[in-house]
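Take this structure first; my questions come after.
For this depiction, one protein chain was excluded, whereas all remaining protein chains were kept in their positions.
Naming follows writing order (A and B), and every chain is counted from residue 1.
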Amino acid sequence: MFYYIIDLLGTVAFTISGVMVAMNKRLDAFGIFIIGFVTALGGGTVRDILLGVKPVTWLINSTYMYVVIGTVLFAVFFRSKLKYLNISLFLFDTIGIGLYTVVGVEKGIAAGLHPIMCIALGTISACFGGVLRDILCNEIPVIFRKEIYATACILGGISYFVLTLFNIKSNIVFAIPIIVVILVRLLAVKYKLQLPSVYGKEE
Amino acid sequence: MFYYIIDLLGTVAFTISGVMVAMNKRLDAFGIFIIGFVTALGGGTVRDILLGVKPVTWLINSTYMYVVIGTVLFAVFFRSKLKYLNISLFLFDTIGIGLYTVVGVEKGIAAGLHPIMCIALGTISACFGGVLRDILCNEIPVIFRKEIYATACILGGISYFVLTLFNIKSNIVFAIPIIVVILVRLLAVKYKLQLPSVYGKEE
Partner (left out) sequence: MFYYIIDLLGTVAFTISGVMVAMNKRLDAFGIFIIGFVTALGGGTVRDILLGVKPVTWLINSTYMYVVIGTVLFAVFFRSKLKYLNISLFLFDTIGIGLYTVVGVEKGIAAGLHPIMCIALGTISACFGGVLRDILCNEIPVIFRKEIYATACILGGISYFVLTLFNIKSNIVFAIPIIVVILVRLLAVKYKLQLPSVYGKEE
């Protein structure tokens, strides 16, 4: 129940991030909705497709669709006020990717996959909504360019398997990686950390 | 049989729309073929993948491939004459998205999905071929920017469920939504209707 609420708050944060990008690109109402939807649910959809889950989760559980529709309406009507929500949205988003990472890792384990593949699935769940958003908006995905975002998910996923090595109980194994993701991302933003680009920063 | 002919005419219209975009982008013969193919069959493919249909329809039914190949050849050889077909193509395309919407809705119903998801699948069937075409051609999808296209499909899908509420017989439930899609699209084009963009028109 607790995790379900986090999941839905993450969905809200992701949807709003999509809506803001779509409004900046001056898309119409349908475009804004689709970009919000894809940002929120695209990562889990790619994960489900790679795993062969049939059909994908959001087709079966209508709650996600309602949350996205409601959030898009909210974000469009209160678009001039969204800047006051910046910190809340950043927190929801960060907690959201933490949760999605762990959910993705656990789906990989349930499918009997190697830990590296589970971490990959967790990272895809958390990050590929944003990748699809940027592709649909004709941009090179921002997480490929400058944010410590996927890295936080990968470290969270690794911590999951480190904890299971020590036979830690399941609730903690679920919660700690989420905290790892959040901490890494907060530190990265606070200290403006970036992954090195091979040719150095663009002038 | 009648619907199968509409399906194939829609495939022809979609293929030609892809070929024309690809020629404008000066792609080579392979690029033109792929863009035509993706425009015609991409929407149904995304629908099948989301539903977990295995394998996707066009791999099993070769007719679609033959129609696309034939249409690409036709469109390339008679490219200077395509402008005389504008009205026919617009009609085929519009009838095509009407049909695809209803086919998508019915596949969703057959999979036991919620009406909202069925309408989403219908809209995806009808519209995502064009979305994939524009992504492959490095453009923001046109249906996110200015056309009443997806909206027509959504309204057609809603009409389908309204009709079933009244226990209307199946042939009419199949035909009316197609007519709704066509009417909405014709009216939108005639009166130059657009969905509102949140920041108003671009200067």
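Worth pointing out:
The working rule: a residue touches a chain if its C-beta (ideal position, glycine included) is under 8 Å from a C-beta of that chain, and two chains touch if they have at least 3 such contacts.
Note that the structure is predicted; figures quoted are calculated from it, not measured.
The chain not shown here is touched by just one of B:I34, B:V142 or B:L186, and that residue is B:I34. Screening A:G10, A:G42 or A:P141 for touch with the missing chain picks out A:P141. Interface residues of subunit B facing the missing partner chain: 22-23, 25-32, 34-35, 45, 49, 52-56, 58-60, 62, 65, 76, 79, 135-138.
Within subunit A, the residues in touch with the undisplayed chain are 49-52, 54, 108, 111, 113-114, 116-117, 120-121, 131, 135, 138-141, 143-146, 150-151, 194-199, 202.
By our rule, only the chains that are shown with their structure count from here on.
Between subunit A and subunit B the centroid-to-centroid distance comes to 30 Å (mean Cα coordinates, whole Å).
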